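In this view, the complex is presented without one of its protein chains, the others remaining in place.
On to chain A.
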Amino acid sequence: MSGPWWATLRRELTLIWRSPADMVQPLFFFMVVVSLFPLGLSPKPELLALVAPGVVWVAALLAVMLSLDGLFRRDQESGALDQMLTAPVVSVLPVSAKLLAHWLLTGLPLALMAPLLGYMMQLPVPALATLTYSVLLGTPTLTVIGAIGAALTVGLNRGGILLALLILPLYVPVLVFGAGVVRAAVDGSPTQGLLAVLGALLALALSLGPLAVAMGLRISAGD
């Protein structure tokens, strides 16, 4: 277990682990946003169950996006990013390790939290498993796509809202299929096909995404 990939992964996990606030914030955000909806719409169970797939998914998507804003910023400020890009390894290696670490400590907890919030939003219990699978399959795609935006905006000191403008349109397919598969589960229709589509999007994001992220970082570093 050595080499640049493992070393980066271990470094990233340690860094995130040592500042638990970064890990807890997206989760907390996810919970707060979802619990605003029953207060704003109406606490009627049948209405909540109708909007629950979309609400939980949109909240998860925003949580991932907000967590990505700082993904490369601290490394850029400390100069670690330049070291990473000039190191004598293909820059896709450290980038993919970084993305994996980020997903493990933000996307994965979101997926584990999703059934609880789904239950609070009155989703029928059999649909909760599908909700978990869909968030599990969807969040890595969101992380990778969002990282492209984070890489392109890393040098700009007004990242937040710009990042949202760049990547939210790119999140549309994941949202459509992610919320769609949960709705299908609520209706009792088959869900494997739609989960497979989410998996296909993930495969596409994993194969091309890290390359695009590495390229984006190099562009931001001014080549």
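Everything below uses one rule, namely that contacts are C-beta pairs under 8 Å (C-beta built on N, C-alpha and C of every residue); 3 or more make two chains touch, one makes a residue touch a chain; residues count from 1.
Going forward, contacts and distances are computed from a predicted model.
Selecting from "Manganese ABC transporter ATP-binding protein", "Chemotaxis protein CheA", "Heme exporter protein C" or "Glycine--tRNA ligase alpha subunit", the unshown chain of this assembly corresponds to "Heme exporter protein C" (UniProt protein name). Contact with the chain not shown here comes from a single listed residue; of A:L152, A:V182 or A:L195, that residue is A:L152. When the missing chain is restored to the complex, the residue among A:G3, A:G40, A:P88 or A:P169 that touches it is A:P169. Considering the complete assembly, chain A touches the hidden chain via residues 145, 148-149, 152-153, 155-156, 158, 162, 165-166, 168-170, 172-173, 176-177, 180, 201, 204, 208, 212, 215-216, 219-220, 222-223.
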